[in-house]
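Once you've had a glance at the structure underneath, I'll fire off some questions.
What you see is the complex with one protein chain gone and the rest in place.
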Amino acid sequence: MDAKVIKEEQIGRSVPRMEGAAKVTGRAEYIHNIRLPGVLHGKMFRSRIAHGRIVSIDTSAARAVAGVHSVVTGEDIQRLIAEPYYGPAFHDQPVLALHKVRYVGEPVAVVLATDPHVAEYAAGLITAQYEELPAVFNEVEAATSPIHVHDELKPAITFPDLKHLKGKRGTNIALDYKLRRGDVEAQFASAAHVFEHEFHTQHIMHTPFEPFVALAEPMDDSITIHTSTQMPAYVRLEIARLLGWPENKVKVRTAWLGGGFGAKVYVKIEPMVVALALLARRPVKMSLTMEEQFYVIGKHATTFRIKSAVTADGRISARKCEVFWNGGAYADIGPRVSQKSGFTSTGPYRIEHAQIDSAEIYTNLPPAGAFRGFGIPQLVWAYESHTDIIARALNIDPLEFRRRNILREGDEHPTGTAMRDAEFEEVLVRISARMGWDQPFDRGTGTKRRGRGIAIGVKASIAPTTSFALVNVSADGSAVLFCNTIDMGQGSNTSMAQLVAQVLGTSSERVRVTQADTDVTPFDMGTLGSRSMFHMGHAVRLAAEHAREQLEALCAETGIEYQDEHSIAQAFRKKFGMQAGNIFGVGHYTSRYQPADHDTGMSKEITPFWMIGGTGIELEVDTETGHVTILRMVNVVDAGRAVNPRVVDTQISGAALMQMGATLSEEMVFNEGELTNPSLAFYKIPGMRDMPVAIENEALEAETRSGPFGAKGVGESGTFGVSPAIANAIDDAIGVRLYSLPLTPEAIYRGICAARGEPLVD
Amino acid sequence: MTVANRTIAFTLNGAPVSAAIGTHHTLLEVVRDTFGLNGARESCGQGLCGCCTLIVNGQSVSGCLYLAAFADGTDVRTVESMAVEGKLSSLQQAFIECGAFQCGFCTSGFLLMSEQLLAQNPNPSEAEIRNYLSGNLCRCATYPEVIRAVRLAASRPQER
Partner (left out) sequence: MTPFELLEPQTLPEALALLSDDDAGIRPIGGGTALMLMMKAAVLAPTRLVSLRGLQGTLGSIAMTADGALHLGGLASLSALEHSALVAQHAPVITRAMTHLSNVRVRNVATVGGALAHADPHMDLPPVLAALDARVQIAGPLGTRELTIDELISGYYETALKRNEIITGVQIPASAGRAAGRCAAYLKCTTRAADDWPALGVAVSFLYSNRTISDARVVIGAATDRPTRARAAEALLSQSMGDATTLQKAGDALAAEVQFTTDAQGSAAYKRQLARVHLGRAVNAALAQT
């Protein structure tokens, strides 16, 4: 890249989104828009019990409804797929419930009809008889409960650290990550101070505004799946595995995604639509409602027990973390969440003695998987609340306490991986500078009390993973990038085009990015965990460099000086006598990674890069009601070099505001396993009037030397610090410490009453 | 299950149209499935998010809660009417310039509602924008950018 001619710097340019016009005119394509002749619509009948054996399913009334094509149950699916179980970590999830149901809302049967209203009506006529079994809902209870969600564990071959769970019976533990470094117990015995707390987070849902939708179209000897997925290549792989087909007979394509946030990773409703379409021999479309989304996937509720030893001079010498992840009835990608995030449970601090036990636990609740932050927000919530409590107890300024303990360049993370290009301290410095942390602060009066808080978190990337990219340069010098990174709103198409243009020396506007179609777009592990800018970014860079080498050769051959798209076009014309031909550049990238040792959980190279995000909050508490007004929210992240600063800014604020919802209001409320609020009317996400009075975001001027053009992922970093920063600010304002999310006005008011010694009695 | 069929006639983005509908169909379904206008879309299905916003006789409604039968004889507009002969309206332009969308699923609704707001209040304050748009949700939380875009469009009234 170095000495090559670059007309205009494309990296660092706020190129307007390529799909802007399509999105503001309503013409952008989403999978929802697809209408196919002869398509059947599927509507589900779901379990109303949390755990039980299926005795019988009565579909006769549904079948009798005029206009119903067919009604399909798990046994019908089994006629097509003998082992109809899927899942990235465990092959535990049946396409439709087989023999047993394991959560309220689990799909049990599907009605197919040309008219979706008919299908819906008929689905309402299905009944099922169950032999009810005792159920278990709480993650800590389930860890040792005699009630088992699965009779036998069936790990998929994908992950070596799950191998030892194969065939295990009598447990709900779907992953047991351990880190053992030094001797925490000895430290606890001798330390000047020991602190121990337990924190909780609640179940929440991504609620992408485009609910899950997929359409399967059987062809002569293949199948096309149009689906709103973050992982087309994985969908292809998993469907091919289920059907026993070669991958090339499965075509998966996407359009713009109406949000994903981790909900649409791996496979979700695709196995169902595929099986239904093959059984019916007709295209089948399933569009879930917002309500149904809540039964597909959510974010883990957690219990986190954390204990720290602190020296007399305020240094954390040991930390012990015990994290229980409520994985729900099917593992989905939960075991990865509890491992990949689990190993960061001690936080961004230099801690010589560390012990982590992070366990993914099956319960009789809807499955939990990846959710913007991949488990990190739950952990930061606990360790940054805990850290703040310690600082306040020791009378050390919370910022100073963090700076005293923060990991610095070259320091060893408790896992044994050295810190590189990880600007923890700078993030703290920028937050505190923006907040005027050392300035006097108006603490309010009377019933309106003000406080401020900060928090910082760290995340490792998902590794090892692989991305492939293909750049096709046409004879006029314009280029098309074929890549499976899915633009679900994060602006990746625009940023990826910028990378191509930067290498080719053209303008970003001359590069188009195709929507994923596994027939033509090459393999990519998936769009999740902020991995794309790093992994796909490298693959795209390499593909573009490969194209550039060939273009330079073409120019040399035709005696034209390589400059920009015009010289490229000239060279093509000269070589082929007309505007004809293509040049293909290919590239791929696999991140370096050394698996964690099974016994110690340690590794010298546990992640290719670190993501860092912190938040500062100023807020006001109404001490008579517990209502909180966020006056100011300052989000600072280390995103390496910002390829498109405006896109980065929107990512930071979008992530932070989403996490604000998870902090203050969002909660899936269960009653004996039954979700009581599966709708936006009762599951409250933030709206305009919930926004902080002021919000400011900053991406540090940093560089990830290992990243493409110094960049790294940024989709999640804005979430990390939000929850504990808010809780810390509440404590600062009114001296009330909360240990469970969400921080509702009632929870805060109850805290106020309890602190006064007059608990609110019901 | 018999489908009670009836025919409705209305103006859609300026053109007279008619459609065979069931009484239980929403106007959103008809606009999408009969006329292939995909800018309005169902998300919450409960009147809360505004993704399905349609303009009926000059007033915004949630298409997901509006019976198609009620549109008989009315004037219906969708986001597709905002750009005239391919030229984006100043609001649409401002949304692009301010990056006032991420996934775009909610964008049609925000645009139509913002258009209504500016028609009633050509120079709204931030608080007025927040109040008026409080019935539109964006899961990508592009709220700060939307507020900026509305103010930008308001500052260029001549183009509206």
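The chains carry the letters A and B, assigned in the order they are written, with residues numbered from 1 in each.
The criterion applied here is as follows: a contact is a pair of C-beta atoms (placed from the backbone, for glycine too) under 8 Å apart; a residue touches a chain by one contact, two chains touch by 3 or more.
From a predicted model like this one, the values you see are computed outputs, not experimental measurements.
K.L.:
Where the complex has a chain not shown, which of B:10, B:66, B:105 or B:143 is the residue touching it?
P.N.:
B:66
K.L.:
For a quick check of understanding: of A:268, A:541 or A:684, which residue touches the chain that isn't displayed?
P.N.:
Of the listed residues, the one touching the omitted chain is A:684.
K.L.:
Touching the absent chain in the whole complex: find that residue among A:83, A:196, A:624 or A:672.
P.N.:
A:624
K.L.:
Pick from B:45, B:104, B:124 or B:144: which residue touches the chain that isn't shown?
P.N.:
B:45
K.L.:
In terms of residues, what is the contact footprint of the unshown chain on chain B?
P.N.:
On the side of chain B, residues 1-4, 6, 22-24, 26, 45-48, 50, 53, 59-62, 64-67, 69-70, 113, 116, 131-132, 134-136 touch the unshown chain.
K.L.:
Can you name the residues of chain A that touch the chain not displayed here?
P.N.:
Residues of chain A in contact with the hidden chain: 117, 120-121, 124, 624-625, 665, 669, 676-677, 681-682, 684-687, 689-690, 744-746, 749-750, 760-762.
Just so it is clear, only the chains that are shown with their structure count from here on.
K.L.:
In the complex of these two chains, what residues of chain A are touching chain B?
P.N.:
On the chain A side, the touching residues are 16-17, 19-30, 32-33, 35, 65-67, 115, 117-118, 121, 206-211, 256-261, 289-291, 488-491, 646-647, 650, 653-654, 657-658, 661, 679-681, 685-689, 691, 695.
K.L.:
Would you tell me which residues of chain B are touching chain A in their complex?
P.N.:
1-3, 22, 24, 32-33, 36-41, 43-46, 48-49, 51, 78-80, 82-83, 88, 92, 95-97, 99, 101-108, 111, 129-131, 133-145, 147
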